Structure formats: C-alpha cells, structure tokens
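Here the complex is missing one protein chain, while the rest keep their positions.
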C-alpha cells in the first residue's frame, strides 16, 4: 500500500453483526467515519473541537461498494485519502482491507463544512480542514 | 407522491443524533433498511424468515445524497421503490421526506441474494424477492 | 395497566437484532431512553432544548432485568413512571411489554442533571425536570 495513505486498524465487534451473522451495512459508515476522524486527529484536527467551535462538518454524498462481508472476529484496516473536491468540499477515498490486502469495501465520501445556520462555510475553520486534505 | 410508492413513517430518536446535534450519517442507512424490510413485509416477505431459510440478502452498493440534516424531534417518511436491476440484483430507490415533501436524503441501494457460501443465488428464494420488486 | 403510566409504542427494527436473532442487550437502553424522552416531551420538556441550555441529564445508575427476548417483527410498549429519588436525582421505573401485557424487560433508571463542569445541578432547569417527575 502507498505509504502516504493513512490507515487505521479495527476489529469487528459482535454487536455490529446482524441476524445474518455479518456486519450490518450501516456499520461500515461508522468504521469509515472513525478512520476519517483519526486521520484528522493525526493531522492535529479534532472533530470534537471543530464541533465546539460551531463548525459542523457533514457528509453530503456517500458511495459505498460492498465487496465482501465482514464477520465476527475479522480484523481489518480502514484507509483514508483526502483531496479538495471543490471550493467547498473535501472528498475522501476510503478502503476497508484485510491484512492480506483483500478488499471488503471501497467508498467515496464527500464532506462540507456548515455554519450554525446550515450554510456552507468558507471560514478559517474550513480552510484548516481543507489544508489537511492538501497536506 | 405516487400512490404506488411504499412509504414508512419514522421519527428521529435522540440517541441517533451525534455531538453535532444532527442525525449521524450512518443512521440513515438504518432508516432505509427498516423501510425496505417493512416494504418486503407488506408484500408477504419476512427478512427474518429469509435468513432462517439460509438466504442472505446483502447490500452490494449504496449511493446516498444527504440533502438536509434530520434533527431531534423530526418526523419523516422513508419511501421505497424497487426494480429488477439485472438477473441477480434488485435496486431500491429511496427518499427520506418531511410531511411537507421536503427531501432530507435520496438513495439508490443495490442488493443481491447470496447462498451460505456467499455465491449469488438464483433459487426460488431469489425469485420470490425479485417478483416482489416487479409487483 | 394504570392509566397514569406513560406508554410509548415501538417495533423491533431488524438491524437491532444480533447474530443470535434477538434484540441485542444494549438496544433495550435505547428503547428506554426514547420512551423517557417522549415522556418528558409529553410534559413540555425537550431533551434537545435542555442540552442547548447547557443542562446535561445523565443516567447515573441502571438496573435491567431481561425477562424474555424481543425478536424481529415484535411490537411492544415502553412504559415510564418517574419519581423524585433524592434532592438531586430522579428515578424512572420502566417496563417493556407486549400488547397482551407480557413483560420483556423491567428497569430502574436513576438520572441526575449536571452543569457544564459535571457538577450536580440545582438550577431552575433541574427543578423543571423534577416537577415533571412529580406531576
């Protein structure tokens, strides 16, 4: 894997599996979000602090391809690559991979920062976020 | 709204909101799944029974456009329209709407039925599922 | 059932069931919380507004007796009875019941209001909450 790709190790928790014995499809978004926030944290940006400063970062579009189901006991890596998508949006390309590099899921997540009234934000807060994506 | 579109009423639960005070992005997939299963149930097909019969129905691709965040106290409708996408796949087009018809989210969810070994299934079980989508 | 007991109708969602095919034990606390918040709302008190005013209401103790597992498709009622437990605490007695009155779970939940620094709160906010419990 490219050394410049951020990667966060996780393991399936049994309550995340549904009656089919596989990880429920919504849970993958939890994995992806957790890895994105750890990615931001690794670059000095805390989601909780952004929130405390009134900067609301929301997902505006998600595309997820479920390639192979995760099951109880599985360990995996969640990767994050960020790039500026437009003046107001960041796009995250993410993969969920086994240690052997086998793909469970790939996703494209677009996010935008909003102010307290839900309007797109071009403040220094967003610039900070965007610089992270460009670093 | 088209009378032939299935619609299921729901209401935000406070634990579904995250520290930003809005419904967490993964939770919308829970709403969509719940409405799909109620749609199948309304056509006589129980997800739990399918599972008990060894038919695993999985989401293979999800596209979600988040248009406006849901908040504590919001009531909404989740719509479901199903169509056969290929010999082995069903596509669900879904919307999350306010009572006034304002859209919070729109989604395309593709699902396939697998047998116990994870192979695409062309059994009578799948046919049942596909007939539902065509009814 | 006593007419003065608040009761909130709910239905199991399939993603709430774990690989055993029964509702996961943590999910019952979600049901209980949702019913408590609806109870407060029915008395004019919004949890989201309390939060916005800086009043943090936390569970300090929970006792849950799991009597019979809920399964996919089950409908149920969640009851709430509140009483002042001490100068700083409210106790909620709650049951999860089938339409026929069969009990799935009974619980005692103690809650306290805290200020932003995590100290017990004796403000007008708490008094409002306590009056609800005494009404």
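Think of it as A, B and C in the order they're written, each chain with its own count starting at 1.
Methods note: a residue touches a chain if its C-beta (ideal position, glycine included) is under 8 Å from a C-beta of that chain, and two chains touch if they have at least 3 such contacts.
These numbers come from a predicted model, not from an experiment.
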item	value
Given C:20, C:42 or C:102, the one touching the chain that is not displayed	C:20
Contact with the hidden chain (one of C:5, C:41 or C:56)	C:56
Absent chain, residues of chain B that touch it	14-15, 17-21, 24, 26, 72
Contact footprint on chain A, counting only the chain that is left out	13-15, 17, 21, 30, 33-34, 37, 41, 46-48, 51, 71-73
Touching residues (missing chain, whole complex) on chain C	19-20, 22, 24-27, 29-30, 33, 48, 51, 56-66, 68-69, 118
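Operating definition for what follows: only the chains that are shown with their structure count from here on.
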item	value
Separation of chain A from chain B, taking each centre as the mean of its C-alpha atoms, in whole Å	22
For chain C, residues that touch 2 or more chains besides their own	14-15, 17, 21, 72
